[in-house]
Structures are given as structure tokens and as C-alpha cells.
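Missing here is one protein chain; the remaining ones are kept as they sit in the complex.
And then subunit A:
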Amino acid sequence: MGFLPMAVVVVITTVVAGGLIFLLRRLNGMTSDVSIRSGTASQNRGPAASKYRSEARATGAALLIGCSVASLMSLISSWWGQGYGLPFALAGGAGTVVGLLAYSLWPRPAWTAEVGTPVVAELEPRGVTTFARERVFVLPLTAAIMLVLGLLLAGVYSATDEHGLHRVFQRRSLSGWAVENGQVSDVQYNISSSGPFPGWYYGVPMIIGTALMICVVYWSLHRIAAAPRPPSADLFDLDRSLRSLATTFVMAASSSALAFQIAGLGIITGIVLRSSHTDPVPTIDSSLPPGTIAVEPGHSLALTLILVSILVGITAVVLLVKAVTISTNLQSLARTISNPNHEPAR
């Protein structure tokens, strides 16, 4: 992709994302997710606001670093022609892994207890799935497993190109025919290749990337759950809301990257399979190009794959907007906690 088309894509994505942020904030008012108890002691507001502020910075940095890495990989892909788009295919996964590592390693202030004061703890075990609904984890995990299975299947059906790389799909194509007495005869076909197809060349690094992404997401969620609770029960609600937002951010950002990968692969695979399931038909008039006929059900299935991938792509944009919204709302919540009279941004 050249610089201009990429710039156009970035501008359009930013405008769409901005519009969706505005809509989401109008419709949802995510700031209402966190209830700031009137009983929250004023001496507790400072540390709580500080926690929210640092979380806002961590999420912002994660998004910035993750998007930068993904953009860098896309640029490398456009410069490095011999890579055949491999860095572009890995951009989403790499961005997520680096972004989440930055998020998890971002320095945050810990809840501290004053020396000599009693410390309270709950007796409920906390795990990686404690702070969000089950579907928030199940859906992306299912999508990741389906992506890996799809890549394995595509790998099995892939063929090697002229450089010996498993990145094309072989198809039958018309090589010639003869017309005798107004009748088509001696029709000859040969094997040709269509690509790029997600064969082993793209599949193996992407499967490794997806596995790595799952590990990093798990580690990030584990860190959120395992961090010590505040020493005072007065702050438990604020702490729980913060962990809930952080968990949702990690899942939204990683699911967005996963959905972008699935959508991109689905569209490319669908285009290749659609053209491969179109058979040329010889014509009697040799001056005309051969007609085509769709081979079903492959042709319709490929079209379905393209349409579903477009929907997955839209979901990816919505999830990215959700992650951005959480990041901006954390900053707004920090202000609200430190100054309860401050009206949360809408």
C-alpha cells in the first residue's frame, strides 16, 4: 500500500472512530459504570484518583504504542517487497503484544496502607475472569481458535509459488480450445495459481502470533486480578470498578486486533476463492474473450466469507473505539474522584 492510500485509510478510520466515540459516549455514558460513594473519605480520594489517572495513562500508552507498532509493520510490508505482505499480516498481533506488554509494565502507584493501621481483605478468590462477563472472554477465545483452525485448513489447501513459498491457491484455468464446424472442440486446461492465499507461509507465523497474543492477554488479565486490593473497605467499590474497566480495555483492544486479523484474512481468502471458483467457458467466436460461469457452492461461500469478514471488520472498529473510550473515560473519572463536584465529560 502506498503512502497516499494509507493516509486516506488512516484519516477515514480516525473520522469513523471519532464519530463512533461521540455516539458511544452519548448513548452509553460509560462514566456511570463507576459509582463514587458519597461516603468515600476525602483522604482516600487522592490515592484513588491517582490510580485512575495512571490507568488512563497506561491504556493511552498501550493504544499509542500498539497502533504505532502495527503501522510500522504495515510500512515495513510496503517497503519489503520480498516479504509478500507477511509483516502486514502480523501487524495486528505484533501491535497487540507490544501494546499489552507496555500496558502491563507501565508503572502504577500501589494502594498503600498507613503503618500500624488495620488492613482488611476479602475472602473471595480473584481470577482472570472475575472482572467481566464470561462472554467477554469466551467469544474472543473461540474466534482465536477458529482463526487457527482456518489457517491450518488454508495451509493444507495452499500450494507453493515460483519461490517455493506456500502462499498461493491452485486453480484450473483455460489455456486454449479449437472451433470445428461451429462447435467448440479440443478444450485444454492448465493449472494456474491465485494469491496471496493464507498458506503455511502466512499461517505458521500467524498461528505463533495468535498463541503469543493469547499468552500476553492472559498475563495482563492475571496482573489486573492479582494486584493487591486497597487496605480499606471504603475503597473496594472504586477498586473493583477500576479492575473491571482495565479488564474490559484489555479484552476490547486485543479482540479488536484479532477481529482485524480475521477480517483481513477472510476478505483476501474470499477474493482468491471467489476468482478460483469461476470457470472460463470457451466461445465459438475466437475473437471474443472466454465467458465465465460460477462454480457453486464455492463461489457463493467465498462471497459469504467476504461479507462476514466485512462485518467482523466493522466489529473490530467498534471494539477499538470501545478501548479508546475506556481510556478517555478513565481520565475523566480521575477528575471526578478527586473533585466530586466536577461533572464527568460526556
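Convention: contacts are C-beta pairs under 8 Å (C-beta built on N, C-alpha and C of every residue); 3 or more make two chains touch, one makes a residue touch a chain; residues count from 1.
Methods note: contacts and distances are computed from a predicted model.
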Missing subunit (named according to UniProt) among the choices "Polyketide cyclase", "DNA-binding transcriptional regulator YhcF, GntR family", "Chemotaxis protein CheC" or "cytochrome-c oxidase": "DNA-binding transcriptional regulator YhcF, GntR family"
Full-complex contact with the absent chain, from A:Val156, A:Ala233, A:Ile284 or A:Leu307: A:Ala233
Touching the absent chain when the full complex is considered, from A:Ala61, A:Leu75 or A:Ala113: A:Ala113
Touching residues on subunit A - with respect to the absent chain: 113, 115-126, 226-229, 231, 233
